[in-house]
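For this depiction, one protein chain was excluded, whereas all remaining protein chains were kept in their positions.
Naming follows writing order (A and B), and every chain is counted from residue 1.
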Amino acid sequence: MNMMLMAVGILGAIGAGGATILYFIGQKFKVYEDPRIEPVQEALPGVNCGGCGFPGCNSFAIACVEAESLEELNCPVGGADTMASVASILGKTATKAAKKIAVVRCNGTCEHRPRKNEYDGATNCAIAAQLYGGDSDCSFGCYGLGDCEAVCPFDAIHVNPVTLIPEVDEEKCTACNKCVVACPKNIIELRKQGPKSRRIFVSCMNQDKGGEARKACDVACIGCGKCEKVCPFEAITIADNLAYIDDDKCRLCRKCVPVCPTNSIWELNFPPPRKKEPKVESADVEA
Amino acid sequence: MENKLVVSPSPHVHSGDTIAKNMYGVLIALVPAFLVSLYVFGLNALILTVASVLFCVITEYVIQRYMLKRIPTIADGSAIITGILLAFNVPSNLPLWILAIGAIAAIGIGKMSFGGLGNNIFNPALLGRVFLLISFPTQMTSWPLPSTMAPVDGATAATVLENMKYNPEALSSVSDMFFGLESGSIGEMSAMALLLGLIYMLWKRIITWHIPVSILVTVGLFTASIYLFDPSPANNPLIHLLSGGLLLGAIFMATDYATSPLSKNGMLIYGVGIGVVTVCIRLWGAYPEGVSFAILLMNALTPLINMYVKPKRFGEVVKNV
Partner (left out) sequence: MLKTFRIGGIHPKENKLSAGKSIESIPIPSEVIVPLAQHIGAPCQPVVKRGDPVKVGTLLGKSVGFVSANIHSPVSGKVKKIDKAYDSSGYKRDCVFINVENDEWDESIDTTAALVRDCSLTSKEIIDKIFAAGIVGMGGATFPTHVKLTPPPGTKAEVLIINGVECEPYLTADHTLMMEKTEEILVGIEILMKAVNVNRAVIGIENNKRDAIDKFKQFAKSYPTIEVQSLKVQYPQGGEKQLIDAVLRRQVPSGALPISVGAVVQNVGTAFAVYEAVQKNKPLVERVVTVTGKHVANPCNVLSRIGVPLTDLIDYAGGLPETTGKVVSGGPMMGKAIARIDIPVTKGTSGVLIIPTLEARRKLMKDCIKCGKCVNICPMGLNPTTLMTLTEYEVWEKAEKEKITDCIECGSCSYTCPSDRPLLDYIRLGKGKVMGIMRARKN
């Protein structure tokens, strides 16, 4: 009995002593953390993709708490909903950023862009880029070795094994920007997803002169300027033999699409063009 | 031009060295020891070795083909080596079904569960052997006398190291041990045959001298220094060097690529470690033989050695004139 009491006493004393020491150490090394950080972080998707420009969701939460306004801050993954809930936690107002999506600006499939040599190094675009311009005559096009695919945290971009061009999965892409950084040729761009996912862009990065570009690839932008002339909103500019559509100015009128002689301007998710037979009602569906 | 040019980063030539070349080199180096075991144990050695190789290769094939759904790489010879080394580490009268369990443990647990050749932490053959030693201690430690010496078939005898530990009077002579006329596992018979294998592997540059030499020197020096204080036959360094699986372990098992350190300095540390642990187990441990445990222990330390022991860097260590 005595033994038992002694054991209880000793263990109890050790426990109490340890607790006291831990308490004081805990007090001494206490780090103050804004209590709002935790709920903000919980409201975030928690994938730590870095698409916001911060190393992870925690850093982004801290930045949101510390910032005066949420103007510059945007979580591309969670989008407007997430930012709204963050704003409500912090009592600030969120600015609505348009939803963006990754867009691959090269259509140099094996069919359109004949391959002139065979790459045999490590399967890595960055390594190929150190070596040379690529396996076709276009030195601006996609290598198709899948750096974007490897870096995507959402399994949203895949190199099509037939065309050797990456394709973006609209459902999964969160516009985290990782593939944009990974692509050594700057082919991938984040563009506005557009209403009903409808968007128009120039699917080419070739800055060679028209003739050379065309020789290298059937669907290369030759910088002819027809689209620039036809655009009513001055959204299209031509620099270095290459057209670029500014998605802030573009109103998706699609006038540029049919004038392109090489079909390098892409329209995505528009309804199929109607035949011009009966002119019953106005064709303007989108508002 | 009709055929497309191939474009790749430099270098554009290759030494022609392959995994298979190295592995088959090891196999050739194992031939003398195998011949000695045939001579000593007769048909049993052949049956056990062939069976062990088959078990190992089949296990690897099945796991790669049906479980991992990869292209099987049994042709590279590494499973064959594991099989031979496993057979070399068991008594010649071991039942085949125990051997099969050992092979499955060696390849399945020791190698494939880590991701296959190159990713394993422990030497698969040794892992298989230790698995059997712990699971079937009786069968794994009854050593039949070599057919050349046995009065009747099936007679068993203690190994040199068991004698050393429990019965120092019955020790074999050093020359018997050198040529392989004592009892023990299949492959550890003849020091001469194993050393021939070492010379072949060094000549073909399959391994470097660092690991085997550092192990043998450590064991020799360590036991010699003990022998100076206590000159009992149990401490005789020559017997320690030639007995048991020390040579087999030092030459063929400790030098396994995947489980030994990368740099030469690391290899020396690794070898010394194996030597010290082996002698400690032999002299003071519960088991008469400690090479397997010593190697497995140092296998576990290999990642640590790789992390801390760097190769000699250009311009850092070498003195300038």
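Simple rule for what comes next: a residue touches a chain if its C-beta (ideal position, glycine included) is under 8 Å from a C-beta of that chain, and two chains touch if they have at least 3 such contacts.
Just so it is clear, the model here is predicted, and its values are computed rather than measured.
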Residue of A:I14, A:A67 or A:A122 touching the missing chain in the full complex:
A:A122
Return the single residue from B:P32, B:G83, B:P261 or B:G275 that touches the missing chain.
B:P261
Contact residues on subunit A toward the hidden chain run 116-117, 120-122, 124, 126-127, 130-133, 135, 139, 208
If the hidden chain were put back, which residues of subunit B would touch it?
1, 3, 5-15, 17-19, 21-22, 73, 76, 115-119, 208, 257-264, 267, 306, 310-316, 318, 320-321
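Definition applied: only the chains that are shown with their structure count from here on.
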Subunit A partner, complex, touching residues on subunit B are 4-9
Can you list the residues on subunit A that touch subunit B in the complex?
115-122, 127, 130-132, 135
